[in-house]
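The structure's right below; bear with me while I get my questions together.
Only a single protein chain was left out; the remaining protein chains are all shown in position.
For chain A:
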């Protein structure tokens, strides 16, 4: 069965492998090129203002590619993995030899899918290394949305989920196209949902006082802190009265002649910022990887369970 699965899926596997290797090579080249540029402009003590002109395009493009890759793999590797067999009835050929359903399913996943997950995991680690020179650059700080997702441990588990959804949807729907669509939709929805709704709460946020509104004032005075909003994952801004109780504070209260019920009428208000510091990057990567790996496993288990009672 291993040989059959390899023969069936080798073309997409080799294509994907080649593509990912090329992306890794491009990123490696740019890592050294960026380091070289940064060291030269540091030595000559000229501002490195040309950096954005020189590398901005590459960085935007690589971000887009790395964000899209798990969805593309889910579509083109996961979607057809079982659905193509079911469309062409070749599952009947395989399953009427000396091979049972579970072995057929597991072998196709292991040979046709798992190598791509492994390759994507490796690519994520290469990306973390290759993007390290810009990891503190505004817009590419790695704790932030759309940057966290393109490097580190998570690319492997993201791919696992996309692939699992594509493969399982193909098993249930028996059709390649709906399976491909399901893989993309599931990846986008889950990633956005986790990024916005879950990731900020992986750990208790750090809090810092970042502003003060004096009693009776309609101005906020920003407090100097070591919180760099461009580097951290912002969780929330909240406002407290002098006793530390949260108060309702709207932007209307910062306009001239603020309403009489604004909280600063009765005392000074402090702005408290909750955030996840950049030092938690790898811890958050591990947690998010665990979540996506578990989701992927659940989807695969669902497919296996359906496969056993499937009518063919």
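Convention: a residue touches a chain if its C-beta (ideal position, glycine included) is under 8 Å from a C-beta of that chain, and two chains touch if they have at least 3 such contacts; residues count from 1.
The rule we apply is simple: contacts and distances are computed from a predicted model.
*Asks:* Out of "ABC-2 type transport system ATP-binding protein", "Opine oxidase subunit B", "Cytochrome c peroxidase" or "Na(+)/H(+) antiporter subunit B", what name does the UniProt record list for the absent chain?
*Replies:* "ABC-2 type transport system ATP-binding protein"
*Asks:* With the missing chain put back, one of A:18, A:57, A:100 or A:216 would touch it. Which one?
*Replies:* A:100
*Asks:* Looking at A:88, A:215, A:242 or A:279, which makes contact with the chain not pictured?
*Replies:* Candidates A:88, A:215, A:242 or A:279; residue touching the omitted chain: A:88.
*Asks:* Just checking the interface: what residues of chain A touch the absent partner chain?
*Replies:* On the side of chain A, residues 1-4, 7-8, 88-90, 92-103, 308, 311-312 touch the unshown chain.
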